[in-house]
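The complex appears here without one of its protein chains, the remainder shown in place.
By letter and in written order, the chains are A, B, C, D and E; residue numbering begins at 1 in each of them.
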Amino acid sequence: MDTQMTDQLIEAGVLLAVGMSVVFAFLTLLIAAIHAIAWFCRAFPSAEIESPKSHQKKVSNNTSSTSVRPQIAAAITAAVHTHRHTTLRN
Amino acid sequence: MDTQMTDQLIEAGVLLAVGMSVVFAFLTLLIAAIHAIAWFCRAFPSAEIESPKSHQKKVSNNTSSTSVRPQIAAAITAAVHTHRHTTLRN
Amino acid sequence: MDTQMTDQLIEAGVLLAVGMSVVFAFLTLLIAAIHAIAWFCRAFPSAEIESPKSHQKKVSNNTSSTSVRPQIAAAITAAVHTHRHTTLRN
Amino acid sequence: MEQLLILWESTSLPHFDYKQIIMMFVGFGLLYLAIVRKFEPLLLLPIGFGAILTNIPLAGFSEAGGLLHYIYEVGVSTGVFPLLIFMGVGAMTDFSALIANPRMLLLGAAAQFGIFATLFGAILLNGLPWFEFTLQDASAIAIIGGADGPTAIFLASKLAPDLLGAIAVAAYSYMALVPIIQPPIMRALTTPEERKLPMAQLRVVTKKEKILFPLAVLVLTLILLPAATPLVGMFCFGNLLKECGVVDRLSNTAQNELINIVTIFLGLAVGSRLSADKFLTAETLGILALGAVAFSIGTASGVIMAKIMNRFSKDNINPLIGAAGVSAVPMAARVVNKVGLEANPHNFLLMHAMGPNVAGVLGSAVAAGILLALVGP
Amino acid sequence: MEQLLILWESTSLPHFDYKQIIMMFVGFGLLYLAIVRKFEPLLLLPIGFGAILTNIPLAGFSEAGGLLHYIYEVGVSTGVFPLLIFMGVGAMTDFSALIANPRMLLLGAAAQFGIFATLFGAILLNGLPWFEFTLQDASAIAIIGGADGPTAIFLASKLAPDLLGAIAVAAYSYMALVPIIQPPIMRALTTPEERKLPMAQLRVVTKKEKILFPLAVLVLTLILLPAATPLVGMFCFGNLLKECGVVDRLSNTAQNELINIVTIFLGLAVGSRLSADKFLTAETLGILALGAVAFSIGTASGVIMAKIMNRFSKDNINPLIGAAGVSAVPMAARVVNKVGLEANPHNFLLMHAMGPNVAGVLGSAVAAGILLALVGP
Partner (left out) sequence: MEQLLILWESTSLPHFDYKQIIMMFVGFGLLYLAIVRKFEPLLLLPIGFGAILTNIPLAGFSEAGGLLHYIYEVGVSTGVFPLLIFMGVGAMTDFSALIANPRMLLLGAAAQFGIFATLFGAILLNGLPWFEFTLQDASAIAIIGGADGPTAIFLASKLAPDLLGAIAVAAYSYMALVPIIQPPIMRALTTPEERKLPMAQLRVVTKKEKILFPLAVLVLTLILLPAATPLVGMFCFGNLLKECGVVDRLSNTAQNELINIVTIFLGLAVGSRLSADKFLTAETLGILALGAVAFSIGTASGVIMAKIMNRFSKDNINPLIGAAGVSAVPMAARVVNKVGLEANPHNFLLMHAMGPNVAGVLGSAVAAGILLALVGP
């Protein structure tokens, strides 16, 4: 094993030690942060941002989920209407 | 108040006068244009471009608004069918 | 008719001959390929890739076609429910 | 030991400038306004996030090779993103109320007085030792009074790129503050009787008129004010896509996926201009102050113009709808409706206010064109 | 006074060239065709609008720093946009009808005769004093006979960028005119008995065949005609996305949002090539004339090939379906169906015509590859 590889292996060892330490330190701090958030949310429970409808302005949300409903409603109305007529005729 | 600012204020005054004049002139012309369009549309009422179905070629329109209809239709058919069977059995 | 145009016309003639030959050759080979594919698919019919559900990971498919169905289902259920009540009352 | 030093050097801690920390708090403040206060969240949330990212030491988001640098250069310094947003807004805008009652355009014109009057304010501020606005700066700031985000960003990117971040933040903040800024001005300038005035129902507008309208706007603009054609032209293009009825695919994409993608990128890129050296300056305070002035003057001008028109018109014109002339679609129109309902619970002004509201969009785009033509580079 | 002069100078009026005005009318004409006549509106509407914008004096849409300049440079001169469109078209194309009856490929081959025959026409036009088409120009013009928009734009961007605008307009216009151009030719070349011929029902094609088909096309192309792989490869990629069944997300995006976004940009960029100096030339008239010739010859070749095949085939082949070989999917197939129904109200040829129809797409992409390989730069 030549010197260069030994050097690289030492460097890798340092990286391993430093890297895993930082990863654990970082994610441990994040555990603390999550506990702090949970504490904060219990301490200051606000209904303010829980409102389901967002006040979206200027850009109407035309995604399928919203635009489908009126269509379905119309279709259902038509279907039930048709059906009632059909059943009445029968 | 130094000369430079006086110059700038004069320039701003000119901008104000010119700007508001142009804005009003422009939008007044647009009023005339809208009246002209309305007159034109009353004079030449054409059913030609009112046809609801566009002849879109090469690219089938898969957006939700159009693609939903067949689905809804099928669903309605199925629902009414199921329902009739259900009511018949009852 | 000058020489240059004659040259160009000859060149165009060559292009026509070569071009149509290649087009026909290419698409004839493709006919053979389609027959080969058909033979291969008859020889090795596999149900493997016919499974309707793709194992899509990490990215849930929120396109309209899939997201509409539950909505429609719910709508239909509601419609039939409403209707039955309506007819019962009548 | 050396590795530990490298590690320490690779954290932000030894590199933080207190100004960057302040700017991050500004970013978090914008997130707060967007999420909790619901201030124009579609733009202010990405702007706030971009502001945080751009101020992180060592991350280099806005330096050569950084993500926000690329996005800014590709989309904002070229002017492409605001124009695409404008196209999408055009594809979302319904001009029926304006076509049915074209005089409303005068209200959209009057409200632009806020823009031009603010030029004086900016120049007067130069009398104070902390300000040195050029006429180009002043014009870019004044357009905040137009209450139109993409117009403000587009003009700022051409006339005063260094102020772009502050101008965009001010423009969107004041647009979100419309329900707070406008009602006192509206009430101060009108009598309760005026606020109760009902208006005649609008006539039905044919599809053909709606198709010809964007083309008429385009023709007038290209003849009289070609400097405004990038903004007005793309707006009309979007509107034509919507109204023509033969390219619904393209219209849907322009008003949904395309505008959403561009909004994400535009917001982040604008946020990347909120660096300490550009934002933590006296100019920013001046911009915020001037923006409020521009907005208020615009609102007042619209209301006063409506009062004048009401006097000379045979049909009633409720002066409140003049306030909608600043644009801020559809927020300003909703505010008009709300203030009107307070005076007369049976008087729904929403549709009537939509006319001046969309006229205001055209008006401020025209004003931007004038400023570009007269003080532009 | 000076300000008024500046204002006057900042309108279009003192800068208009009459040619620009003509080009704007051309743009409005394209909008008319798109909206009122419904001629390929997805492309002709953006092209028409782009043509208007690019001819506005002082606006600089197509000059350095202008919106259309950026879009053109990014998407058209690189060839990226037509290739993405082709990918999306691939993701929309169903090859079942062709796989069930592969001989239909011969009809798609025969219809390309229109392309190569038109080369002669272009060269003969050079005999007139107003024309000076190079062989590259002639090739880019001839591809109009392929009745495929993105193929024509891609080839023109490589062989004759100056003619791109006129070629694209001609290609899409003639594709829209298929219901007018093709029926007389089809009727002239067939007897009523031939037009009444019913065809055998097509067999069911398995999913596996549909997956292997684009791969087979890709392999043949990359071996025999690598110059055609940009077009054919992206087309096959799109088709594989659609047929493989495991990436529906990507397939949906390729055939909806992505192709819509690119269509908007491609149309505007093509329109930006309709400047007076490039379009108001004798060449444009020549291109329109040659395009019509190419289209007609292609239609006739397809029908004649179908007649020949019918003679030597044990199953009936209705000669009308040969006309669908020019591509123009699915318009040409619909026209076949309509003309067939006139002769025999119970004979639905639509599915049978889809085979040559999609074969025509491959055929013209292959023809484009040949032209690129033999006369390309």
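Heads up, the rule we're going with is that contacts are C-beta pairs under 8 Å (C-beta built on N, C-alpha and C of every residue); 3 or more make two chains touch, one makes a residue touch a chain.
Please read these numbers as outputs of a predicted model, since none were measured by experiment.
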If the hidden chain were put back, which of D:I56, D:L202, D:I223 or D:I308 would touch it? D:I56
What subunit D residues would touch the chain not displayed? 3, 6-7, 10-13, 15, 24, 28, 31, 34-35, 38, 41-42, 45-46, 49, 52-53, 56-59, 61, 65-67, 70, 256-257, 260-261, 263-264, 268
Touching the absent chain: which residues on subunit A qualify? 1, 5, 8-9, 11-13, 15-16, 18-20, 22-31, 33-38, 40-41, 45-46, 49-50, 52, 54-56, 59, 61, 63
Could you please point out the subunit E residues that touch the chain left off the display? 78-80, 83, 211, 215, 218, 222-227, 229-230, 233-234, 237, 240-241, 244-247, 249-250, 252-254, 257-258, 373-374
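Everything that follows uses one rule, which is that only the chains that are shown with their structure count from here on.
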In how few steps can one go from subunit C to subunit D if every step must land on a touching chain? 2
Let me check something: if the centre of a chain is the mean of its CA atoms, which chain is farthest from subunit D? C
Between the Cα centroids of subunit B and subunit D the separation in whole angstrom comes to 20
Whole-angstrom distance, CA centroid of subunit B to CA centroid of subunit E, is 30
On a C-alpha centroid basis, what's the spacing between subunit D and subunit E, in Å? 41
Give me the residue numbers in subunit E that touch at least two other chains, ranges are fine. 3, 7, 35, 38, 41-42, 252, 256, 263
Mark out which residues of subunit C touch at least two other chains, giving numbers and ranges. 64-65, 68, 72, 75-76, 79, 83, 87
